[in-house]
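Every protein chain but one is kept in place in this view of the complex.
Showing subunit A:
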């Protein structure tokens, strides 16, 4: 079983692991407070709101009294998270009682938000300067296009037509862990992690890339806290509005160029000024911190005869399907493929599991079949699982062989002894051979030596 896990969702862990000083600095920005609040578990959010206007430490017992027995574990998770993120400060009050007090910067920022309502990080530019802004549909198409182009480059696909502006060194950093190249002549191969990455949904992929991006720029000397706060701030802009580039700092201006290559923003140049327009990918950044993600329209229909029809014009989709299916022919808006034993074996070899494939098929089911239960025919999903378990037919167990028994009586009692202890693997009564599990060797030796 592959043990590679690409951890993409716990961006908040990354924030939580920042040193205390940086974390406190991060809370100076009201948008970060908001984004972080939204990423908390529901119970933790409630605790924060409850304490928002309370200026004295509150005893931990008070919280526990509110919680029903069922919720004790959820309560602990929530409190741990709050303390980890330094939103709650834990202190020992009088009579050795644990008390919590909300982080004051955090508190003040949220209070402002509650009193004044949600403000925008920066004012959009008036429409008389920005001549022609793309419509929301155009913007969405642009974002999807950029992102796919990036992914195709990432997996070194020959299908990528457009060039991406991301430098090859940056690309190599993203590819680390996803793609391996043993030596120069060999074409680069996707690793197990790479396959799992491709099967993730867009938001999860995005966060994985952003994480890599942040840790990379940290090496280049950019403060990760600044970057995180800029990215989170970006997610509070309104999709489709233009924002002036002059409002950004130099570092942010460099960052935003890279983000444009990923499809998070669209850059436009006017006669005098230039501006950036956030796309849905950017504004969804803070939503995807919690597990919410808007469900994408599916495109795959799997039939009981193992045929798979994918209604998609995207080359990336085709590449993904190629990971575990044999593509038979491609029409402008349709990819017809078949799930075969050979294609699946290839996938299993690369470390994709049957459960991942089935989950992928279920999540990307075409709306017409998504209503059906199950959306993937049972015979197909069962067969995929069976084929995987076929590969695991051989089990390796360390074993010991005993032979040349002095008499049949000794052999028989040795067999019985091994069987009783659950260690007998194989016996041949004619030749008087017996094979037992390795860990039973000493027991067996003692047992047989008693007959001597």
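Definition applied: contacts are C-beta pairs under 8 Å (C-beta built on N, C-alpha and C of every residue); 3 or more make two chains touch, one makes a residue touch a chain; residues count from 1.
Just so it is clear, contacts and distances are computed from a predicted model.
Student: From the list "AP-2 complex subunit alpha", "RING-type domain-containing protein", "General transcription and DNA repair factor IIH subunit TFB4" or "UBC core domain-containing protein", give the UniProt name belonging to the chain omitted from this structure.
Tutor: Checked against "AP-2 complex subunit alpha", "RING-type domain-containing protein", "General transcription and DNA repair factor IIH subunit TFB4" or "UBC core domain-containing protein": the hidden chain maps to "General transcription and DNA repair factor IIH subunit TFB4".
Student: Touching the left-out chain: which of A:25, A:113 or A:322?
Tutor: Missing-chain contact among the listed residues: A:113.
Student: Looking at A:141, A:238, A:331 or A:401, which makes contact with the chain not pictured?
Tutor: Considering all chains, including the one not shown, the answer is A:238.
Student: In the complete complex, which positions of subunit A touch the hidden chain?
Tutor: 5-10, 34, 37-38, 42-43, 45-46, 49-50, 52-53, 65-68, 70-71, 74-75, 110, 113-115, 117-118, 120, 196-197, 199-201, 204, 238, 286-287, 290-293, 295, 355-356, 359-360, 363
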